[in-house]
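This view holds just a subset of the chains, kept in their places.
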Amino acid sequence: MANVAMLGTGLIGLFYTMALSGKRSRDRVVVVQGRDAAKTEAFARKHGIPRFTTHLEEAVSAPDVDLVVVGLPNHLHHEAVLAAARAGKGVLCTKPLARTAAEAREMLDAVENAGVFHGYLEDLVYTPKTLKALQSVRAGTIGRVLWTRSREAHPGPHSSWFWTRELSGGGAIIDMGCHCVEIGRSFIGKTVRPVEAMCWGATQVHPIDAEDSAVGLVKYSDGAIAQFEVAWTFRGGMDLRDEVSGTDGTIFLNHWLRTGIEVFSAPGARGYVAEKAETESGWIFPVGDEVAALGYEAMFTDMLDSFETRREPVETFYDGYVVNAITDACYRSIESRRWEPVRLEVWRGSAETSATMELVAHDEQYWLIKREHMPDGRTKLILKDRRTGEVLQKVE
Amino acid sequence: MANVAMLGTGLIGLFYTMALSGKRSRDRVVVVQGRDAAKTEAFARKHGIPRFTTHLEEAVSAPDVDLVVVGLPNHLHHEAVLAAARAGKGVLCTKPLARTAAEAREMLDAVENAGVFHGYLEDLVYTPKTLKALQSVRAGTIGRVLWTRSREAHPGPHSSWFWTRELSGGGAIIDMGCHCVEIGRSFIGKTVRPVEAMCWGATQVHPIDAEDSAVGLVKYSDGAIAQFEVAWTFRGGMDLRDEVSGTDGTIFLNHWLRTGIEVFSAPGARGYVAEKAETESGWIFPVGDEVAALGYEAMFTDMLDSFETRREPVETFYDGYVVNAITDACYRSIESRRWEPVRLEVWRGSAETSATMELVAHDEQYWLIKREHMPDGRTKLILKDRRTGEVLQKVE
Amino acid sequence: MANVAMLGTGLIGLFYTMALSGKRSRDRVVVVQGRDAAKTEAFARKHGIPRFTTHLEEAVSAPDVDLVVVGLPNHLHHEAVLAAARAGKGVLCTKPLARTAAEAREMLDAVENAGVFHGYLEDLVYTPKTLKALQSVRAGTIGRVLWTRSREAHPGPHSSWFWTRELSGGGAIIDMGCHCVEIGRSFIGKTVRPVEAMCWGATQVHPIDAEDSAVGLVKYSDGAIAQFEVAWTFRGGMDLRDEVSGTDGTIFLNHWLRTGIEVFSAPGARGYVAEKAETESGWIFPVGDEVAALGYEAMFTDMLDSFETRREPVETFYDGYVVNAITDACYRSIESRRWEPVRLEVWRGSAETSATMELVAHDEQYWLIKREHMPDGRTKLILKDRRTGEVLQKVE
C-alpha cells in the first residue's frame, strides 16, 4: 500500500488519479498539488483526497507521503523530481521524462544518488495489446524483429503549455514521439543499442514554433529500424497503431479507432465519445475502457507492485533518459538534414552487435531465397548459387 | 472487503479467482471447495488460498466467510445456493442461474426469504464494450431499440459435464444462449416484458443428446426482437459479437477475434493464443487482457462494491430467473415448432406496452417515409398521403 | 454480341445499362422502354441508346432485338416476360422473379415452352467476394456447410412502388430476402432441397402495410440452416454481409461498409458517397467500384456469354421460382406463427437426403468430441464412450 502525493490536476493528473483508485484500491492519494488553489481544492474534493496545496515542496515532503507522482507540464519535471529525491521519496514521472537528455541525465543521477525508487510513466508500453504483443515477440512468434512502426496522431493536445516550445521542449516529437520511440525500442529489445536517427519535422498547419508533424527513423545496432510518425494535424480522432515486422511474422496493433465498437448515430452521442474524437454523430468509434486501453491500469499495477517489493519496474528513469537521447538526435537531424548519432553517455545494454543474416539452405548447391505459390497452381523457388552468387528460379 | 468461499476449481473457478485477486486487491478467497482433494489442494496452493475442502457445506458455513461464489457445473447450482442461503451468506452464482425457470425460482425464493445478498454472474453484460454501448443506448444515441443480435459460437466447451444433458440442462442454448438472451434484454431494457420466443435447435455435428447449434427469436412487449445465435460447431476460434439496431442508429460490437491485434506467425505462437483459439500459426488474433475483455473485472467490482454498500448489483438472481424462463420457452419452441409464450410467474418490470410508431411529418399533406441521395446527385423523398394512404415519390 | 431492349429507366435500369456498356463493350442497348416519354428519351440520349419507346410490346418485338432485359417494378415482370417469350426473344429478368411462386411458375413455363434463353438477374450471387467464396466452399475449404447467414439492411428503397404491397408483392422479404435466400441456397448447394421455413416479420418503423423488418430460417434436406435478415429500418448505410459456417471452417463476407476505404471528412464529401449512405461528413465508407462490388459486371458477363454460347447461366428462371416458393413459405409462416413447408411443384434437384453425422474416432473405445488448448497450457480431450455413450474428459 502506498500513500501518494499527486502533483498536477490536468488531464494527466485526472487519468492517473482515476487509474490509481480504480486498480489497486489499497493505495491512496493523500495530497494533491496544483498551481491554482480553487481548482486544486475542487479536484481534491471530487476525488476524496484529504489534503491539497499549491506548494510543491509541501506536498513532496509531507511525512505520510511515500511516493510522489509527477503529472506536471514538461518544464516542471526536473524541479519536481529533484525535490522528491531530496525528500527521500519514491517518484514516478510522466512522459517525457525531460525536455532533453541532459536534463534527463540530471534527474536520473538525482534519484540514483538518493537511492529512491523511480518509475517512468510510459503508459503506452503497458496497453493490454502491447503487453500481449511483447510477450509474443519474446516467445519467438515472429522471429527476429526487423522493422517497427509506431504512430500517434490526433488534432493536437488539450493544454496551452504543450504548444509553447520553451515549456514543452518541442512539438509532436517530444509529446508523442517519446511514446513511439519507447514502443519501438521495447519490441526490438532494450539491450540493443540505438545507433543513429534520421528525422523529418515541419510545422504544417498550426501557427506555432514547434513541429506539428514528424517522421523519424531510428537505427539499432542489430540492423533493425524503428520508424515513428507523429502529428498534431491528424483529422478524425486519435490514430494509435503499431506494426512489427519480423523474419517469421508480423504484428498489427490498433489501440483506438475501430477496435470493436462501431456506432452510427443520427442524432449524435451528445457528449464525450472518446479521447480526441472529433465527431459525435454519424459513424463513431468509442473505446470500451479507456483507462485500461491506454495502459494506465497495468502501468500503475507494475509501478506500485514494484514499489512495494523493491524490484525494478518495466520502465525506469534510465529508459526515459534513453528516449530523450533519441529525441535529441531527431531534433538535431531535422536541423542537419542527415543521420545523427544517438549520444548515450551512459549505456547499460549489451555491447554493439551487428545484424547477422541467417541463410536458408535449399540443397548443397543453393541457398533458398523464397518459395511462392503462383496463380496457375505451380510453386516457384528463387535460389542463389552458393559459389557463383547467381540468382535463378525453379518450378517445383 | 469480502472474505470469499470459492466453490469450483474448473476454468470458471480459475477465471473468477484471477479476477477477484486482480481487480480489488482487498478481497480474499479464504477457502476453496472442489470434488477432487488433490486438485483442490493444488489450486489453493497456486492461488495462495489459506484453506481447501471437498465438502460444500464446510466451505459455505465457515465463520470467516461472508460471500460464497458458485463456480460449479449447472446441476450443482441449486444445492450450493440453498446451502449459502441457509448459512445466511451472500451468494454470487455463475451463469446460467439454473437449468430451468422452476429451479431458478426456488433459488430466487431461497435468497430472498433468507434476506441475503445475491448476484448473478452474467459476465458478458459487463464487458467494457457492452457497458459503453449500454450507456450509449440509454443516452439516446441510437433511438428506440428495434432489433438485437447476440452471437456466441465456438467449437464447444472444455468440460465433459457440459456435453451431458442431465448435468447441464441442455446444450448450446443453456450454455451460451443465457448470455445472449440477457445481452439482448439489457439493450431493449429490463423493464420491458419478454412475451414469446421462437427457436430452432439441432444436433448438427457432435455425437451428443443436446443441441450443438441454435437460433432463437425473443419478442418483447414493445415490438422489439432479440435474436440469438449459439453454436458449438463454429470453426476458427470464438465468435463473440453483438449488433443493435435502433430507430436512429446502429451499434456493432466485437469482443474477440480481430479487435485490434493481428499476428502472422510462420513458426507459430507455441502455446496459448486466446480462449477457444484453434490455430497457433499463420494469422492469429490474440486478445489483450482476456479477463477484462470478458467482463470479469467490471463484474466483480460491481458485485463486491454492491455487497459492501448493500445496494442491488446490475445482475441479480431475478435476472437469472427471467433468462431461464426465456430459455425454457426456447426449448419448448424447438419441440412445438411454433412461437411459445415466455412464462413468468413473477414479473417485476413495467406493465405490457405495445410498440408505438413515431410518424415523421413532411408537410400537412404527407408523412415522410424516407429521403435518399441518388447516384446521379438528386435527392428523392418517399411520402405517404395522410388521408388516402397512397405512397408516392418526389425528387427534391 | 447481343442487341438489347432495356425495359425500365429507374435505378436498376441505370445500373444495368452502365454494367452492360462497361463490361462487354460489344453488346448494345438498341432500345429502351419507360412509362414516362420525356424521362425515357432523356435516358436514351444520356446513354447513347438509338431508340426509345413507352410501349413495352414495341420494344420487345423490334426485329433487331435479340435479348430483353426486364428492369421493371415487380408487378410488371410477369407481363414483360410473357411478351418476350411470345416474341421468341431471350429474356433476363431482375429480382425477384415474381411476387409469388404461382406467378413465377407461369413465367418459367412461358420461357421453357417458347424455348427461349432465360436468366434470373440475381446480382448478389455474382459479387466478386461471393464468387470467390462459393469456389472455396466447393473446393472443400470449410467442409460441409451447416449454417449460413445472409443479411441485407438499409433505411429503405428509393421508389414508391416498393412501399406499396400490391405492386411489390410484399416488403423487405420480397425486396431483399430474395437475395439472401438465393445466397444461402447457393452456399448449401442448389441440388439440396429447401424443406421448410420459419419467419418473423413486422412493421416496426415505417407507416406501410408490409413488413419493414424480418428474420427467416430455411431448413434444407441435409440439415443445413439458411438464416436471412432483412430490414428497411437499418441506420448507417447499407449492411450487406454473409457468414457461412461449415464443419471445417468459416467464411465472413462484407460487401459494403468498411471494406477497405475509410474516409474522415470534416467539411463533408459533398455529393454521392455510396448507395444508401446516410452521412457525407465525419467517418464515411465509400466503395471502390460499386457496379462491380454489387455483382453486376460478373452477372452480365455470365448472362451474355451464356446467351452467345447457348449454355445455361448460373441463375435461371427456375432458380427465381425456387426463391419465390421459399419467400411464399416465409409469408405463410408469419401468419401461421409456425414452420411452413416450402411447396415446390417442380423440383429438379436431388432426392431428399438427410443429414449424416461424421463421427471422429479417438481410439477403439472412444469417439472424439473435441480437443482444446487451455489457458494453463494443457490440452483437454472430450470423449464419448462408443458403447455406453458416456461423455468424459481427459488431459493430454
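Letters A, B and C mark the chains as written, and numbering starts fresh at 1 in each.
What we mean here is this: a residue touches a chain if its C-beta (ideal position, glycine included) is under 8 Å from a C-beta of that chain, and two chains touch if they have at least 3 such contacts.
Because the structure is a prediction, the values reported are computed rather than measured.
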3 chains shown - copies of the sequence in the complete complex: 4
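Here, only the chains that are shown with their structure count from here on.
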- request: Could you grab the centroid distance between chain A and chain B? Build each centroid from C-alpha atoms only and quote it in angstrom.
  value: 36
Query: Taking each chain's centre as the mean of its CA atoms, how far is chain A from chain C in angstrom?
result: 49
- request: Mind checking the centre-to-centre distance between chain B and chain C? Centres are C-alpha means, answer in whole Å.
  value: 33
- line: Where chain C touches two or more other chains simultaneously, the residues are 235-236
Statement: Interface with chain A, chain B side, in the complex: residues 23-26, 127-129, 131-133, 136, 139-143, 248-255, 259-271, 286-289, 292-293, 298
- line: Counting only contacts in the complex, chain C reaches chain A at residues 235-237, 258, 262, 264, 266, 278-279, 281-285
- line: So, in the complex, the side of chain C touching chain B is made of residues 11, 14, 142-143, 146-147, 149, 153, 155-160, 163-164, 198, 200, 202-208, 213, 215, 217, 219, 223, 225, 227, 229, 231, 233-236, 239, 245-250, 271-273, 275-277, 280, 290, 337-339, 355, 357, 359, 367, 369-370, 372-377, 380, 382-384, 390-393
